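Here is the structure we will look at, set down as structure tokens.
Shown here: the complex without one of its protein chains, the others still in place.
And now, chain A:
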């Protein structure tokens, strides 16, 4: 199985036709002899098969010669190792320590097409016969597209590599086959166990208590599910209203329980809840629901609004469908295709519906924010399992309302709280195991990142992390190494990492968390995760700031709107009862009409000067909701602006930030107060500004021959313009008048 590159003088005369001259070949062989072509393997990584003399080419364009090299398939990735000496390659600007430029993690493979006789055919796992196509097109979940030609490889090797790739990336497998397991068995624990100390993991009672304390939430941490005695879907610890007893939780195995997410400074709070099983008799469930709602209103002394997501947001299947259409717009095979699709670009975007879904989610989140912020009403988000769109919305609401979640550690803690502890089925939704029949795959977490990106691009100074951070995070979903994205729940993870045999004298496997960024990137590359525009909390006394580290004070972001009947604290019993009856009967009174109230929220928010540490609302009109260019266009060569793009301003800001940092240090040094200065951003020193592409830091600039992109086939598109097109420019043509 192990057949690494051609060592020594193994390969004599190549048995294939090539347009590489024999002289070229000789040189190449010499080089091969000099250089060991061992791929860079991670601990626990094993090569399954490989093929030499595979041609990687960038486009269907014949003029592009491409690069020869070895194509490998390991238990972690598909890798291509170029025959060209590495020294010629300038180091990619932004190297991932786990993956090189031409590596594709097996779980990152989206679709594979085989091209035989000029025909492009989708390869489906399990249906591969002994025939193999002459060309492979691999489309990745991170939107890269690779073209490999097997024409010049030895038949046996080509067949093997083709079957290997298809088998390991397109066919169902068991969880234990995911690379993380063999990695963790082999890697030294020290390498995998560093945790980002500032990120709350929400695996312990303490983390929940800290969060409750920070938001001054009036709820209790429940240990009812310790050791998963009640439910395998729920985390061991969670927060519920005081009045919710362990028996209540046990009754429907955690369903119908209002789980606390976050408390607003006014006292109202955000909860989420899974639907009760439908088989329940009406009377029982209604009585139970009454009790739960009572529990919510009693603690918070606020009315509560129920937000049922199934009725107002698209289903998971629609999400998947829409995203599939959308991503197709960026998986471009050739320059011709790029320019042809350019003509109908806007309508294609619209037809995919993806931006509209993003908009709907943001809009729903604004409605919830409005209840909490202006009406001081608690909100209970209800979804079937409260672990999909529920996570999107609860996280978005918290990001809009609480500046802590716009810091990097806050954001990571939020994902831990709402997604990981919240039991989002990452494994099923990402479909890493390729088990088609099981659950609906859907890019739910990606949708969340998309929504955050919209907020980030609209309000850049409000976020401590950068666009690059979000892009890298979205890529990390497809690296099968991080416990964060590999399981369906905490219980699922805890059982999976237990040693296989009970008698084995071993501690559970120590899976790295995605927040352990140093596993993927060195410090320098990580500096690109910080947004240099971020407006920190106003700096008071330095010493003071250090002690209050991480305790982000929450501010009143809006004054109570006078025009609104703001519900006072301390409701009379009857009043709450009445309110609840109205809600339960799904008859929402007029003051809760969402569109109207959000309009007021926007107006009062817009009237005030923008406070980056306060409430943040997304703009949702057509021109404001945009395509996440960095993520989607970074690999498309035609879309690269040479020496341009918004990254150029970001770089200027970074430079200035570092200059300020240096000056600050210098001033401190001179004034003999050698305070260790606060963590300022480190400047990323890559190629000079003008030599960078707009997709920096993602596309390497080497091998980039620059030629301006001239749109082709533009004539047809305007075919429908009216008779005006045939008119003369000037009606007074020939009349001699100026």
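Please note the rule applied: contacts are C-beta pairs under 8 Å (C-beta built on N, C-alpha and C of every residue); 3 or more make two chains touch, one makes a residue touch a chain; residues count from 1.
In the analysis below, contacts and distances are computed from a predicted model.
Only one chain is not pictured, and the protein name UniProt records for it, out of "Universal stress protein", "Sorting nexin 2B", "Myotubularin" or "Trafficking protein particle complex subunit 11", is "Myotubularin".
Only one of A:164, A:512, A:645 or A:697 touches the chain withheld from this view, namely A:645. Of the options A:130, A:174 or A:671, the residue whose C-beta touches the omitted chain is A:671. By the touch definition given at the top, chain A reaches the unshown chain through residues 338-339, 342-347, 349-350, 355, 457-461, 533, 535, 562-563, 599-600, 602-604, 606-607, 610, 619, 621-624, 627, 629, 633, 636, 638-646, 648-649, 652-653, 656-660, 662-664, 666-667, 670-671, 689-690, 694, 707-711, 714-715, 717-718, 721-722, 724-734, 738.
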